[in-house]
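For this view, one protein chain was removed and the others were kept in their places.
Labels run A and B following the written order; every chain starts at residue 1.
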Amino acid sequence: MAASVRSASATGRSSAVSSSATRATRDAKRLGGQRRAVLALAAIVPLLILWYVLTSVTHTVSPGRFPSPHDVYQAALQISHGNGYAGGTMSRQVWQSSKLVLMGFAVASGVGVPLGLLMGWSRRAEALINPAFLLLRPIPPLAWIPLAILWFGLGDGAKIFVIWFAAFVPAVINSHTGVRNLDPTLIAAARVHGASPPQIVRHVLIPGALPMIFTGLRLSLQASWTTLVAAELVGAILGLGHVLIVASLDIYPGMILYAMIWVGIMGAAMTKALGVVEKRVIPWRS
Amino acid sequence: MFRNVKRAFRRSDQEVLALDDVSFEVGEKEFVAIVGPSGCGKTTLLRMAAGLDFPSAGSVLVGAHEVAGPGPDRAVVFQQFALFPWKTVEENIGFGLRCRGTPSDARAAIVARYVELMGLQGYERAYPQQLSGGMQQRVAIARSYALDPDVLLMDEPFGALDAQTRVVMQEELIKLCRVNPRTALFITHSVEEAVYLADRVVVMTRSPGRIREILDIASVRRREAWEKLEHVEEVMDLESFVHLRTRIWRMLREQQEGAAVPGVPAQPA
Partner (left out) sequence: MAQLVASRRPGRGIPSAPELAALSVAGLLLFFAAWYGVAASGWVPSRFLPGPQVIAEMIDRLAQQPYAGYTIQVHTLASLKRFALGFGLAAALGVPLGLLMGWYRWLDDLVTPLFEAVRFVAPIAWVPFAALWFGTGIGGPILIIFSGAFPPCVINAYRGARQVDKVLVEAAQTLGAGGLRAIGEVLVPAALPSIVAGLRVSAGLGWQSLIGAELIVVSSGVGYLMVQGQTSLQTPIVMSAMVAIGVIGFVIDVALRALERAVRRSWGDQG
């Protein structure tokens, strides 16, 4: 969902897409929670039953290829107790990963958003910074992982560095677009009413760009999460990605699936949390 | 055509009656306009004739058959033009013919005829977005006419146009209807437009939508020889025209004062 917004902001046609996004959510609300929940169950429950039947009753799917529900349960038990698995219990692994994502994300948005705003506000700053930015942008964040490991080793530093790259780009682009797409008459209106430049920035520019800024932050957060998992897969001593790769080497499908479920849960939880913040910060956006 | 039509909508758990017991008929090759305040259900009536909406009670008949769905025998001209932006003017006009399976040379001939009739020469290869609103609506009208439909349904076709273009289009439509008379149902909120174009004008009230009165314009037009005058403003200057217009305005005003009763829910058109 957020992914398409990135494309729109890059082509400068965000207004059309964001309005469609709000329309889509409105549609979703009109559907009514109950009906949706029933249909969701109708779609998911048969699949879970199918999973159980194929792996545990008919044994059509071999346990070496895909785990049965029981395998996943066993894996969950193992990693929750004692020393856990791959260097720690699941709560420690999840905490390790979340901590790094939040740190990298905070640093990236702390630098990226102001930079994007500056580039949107001043054509000169944009002209100066944009070329170097465009040069680095096509390199996907995952491609920074080997370099980061060379520079910082397998510790937290490398991860934060890579996450920083992942989260930085969307934060800058969308803040930039947010300011650029601001209705110029709003700025004119502020000036007519006697606002000074700092007042314009504080009362018009930043609030006006906030919806796009949040779009950027959402993308940043998702990119951070993906990148971190990848970085942990490539080299780490703790974390969800580390669990995944160790389980993969141990050929332990139950643990793989259990770790994947946690990757999904944490990804969803972070996005939802940001959504809550967004609603608080931008109450005027229905 | 419309027989005791009722249409109710559900709106936040309560039934709202949008149309109540509406009956009227449009004669063969007759041009009927419906005027009424927004929310009187006039657009809903037209959509029922088109087969895009259905009555909760009563029936909508075209010829001897009840309307079951949209079909090329009843062409619709929409207020928003509804041209396909990815098709050229020619392709838009020819779309219905292609759906019907008309061979391409016959299709080209028909398209060319309507391009000429609507004054669209030179724009055959243009895309709708490259045309002005007036030109776009010409394309839409041509697209409907090209199917040679029995019935022409027009939903505020000039509502999105500026005042001057609107007048030009009204005159063109009158000319077109003289050359190619069709059974036509025309929705508008402009009293002048209705009186100028229609043989009969149906005046509607709202909450719920009912017919207030049906006025016969054709007899007045014949008697006063409006046809002899070329321009809208000349017709509008005639005493007979002013008289009819004022009568309709009075009806609309009466009901507006009537509708100002608190607690009467507003309804969409």
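To be clear about the criterion, contacts are C-beta pairs under 8 Å (C-beta built on N, C-alpha and C of every residue); 3 or more make two chains touch, one makes a residue touch a chain.
None of the values given here were measured: they were computed from a predicted structure.
K.L.:
If you put the missing chain back into the full complex, which of the shown chains would it touch?
P.N.:
Within the full complex, the chain left out of view touches A, B.
K.L.:
Looking at the full complex, which residue from B:31, B:78 or B:226 touches the chain that isn't shown here?
P.N.:
Looking across B:31, B:78 or B:226, the contact with the absent chain belongs to B:78.
K.L.:
Among A:53, A:188, A:237 or A:277, which one is in touch with the chain left out?
P.N.:
Considering all chains, including the one not shown, the answer is A:188.
K.L.:
Since one chain has been left out of the picture, which residues of chain A touch it in the full complex?
P.N.:
Contact residues on chain A toward the absent chain are 1, 3-4, 6-8, 11, 17, 20-21, 23-24, 27, 36, 39-40, 42-44, 47, 64-66, 121-124, 127-132, 135-136, 138-147, 149-151, 184, 187-188, 191, 197, 200, 225-226, 229-230, 233-234, 241, 244-245, 247-248, 251, 253, 256, 259-261, 263-265, 267-268, 271.
K.L.:
Please identify, in ascending order, the residues of chain B that touch the omitted chain?
P.N.:
On the chain B side, contact with the omitted chain comes from 50-52, 69-72, 74-76, 78, 80, 82-86, 95-96, 99-100, 126-130, 143, 147.
Note that only the chains that are shown with their structure count from here on.
K.L.:
How big is the gap, in whole Å, between where the Cα atoms of chain A centre and where those of chain B centre?
P.N.:
51
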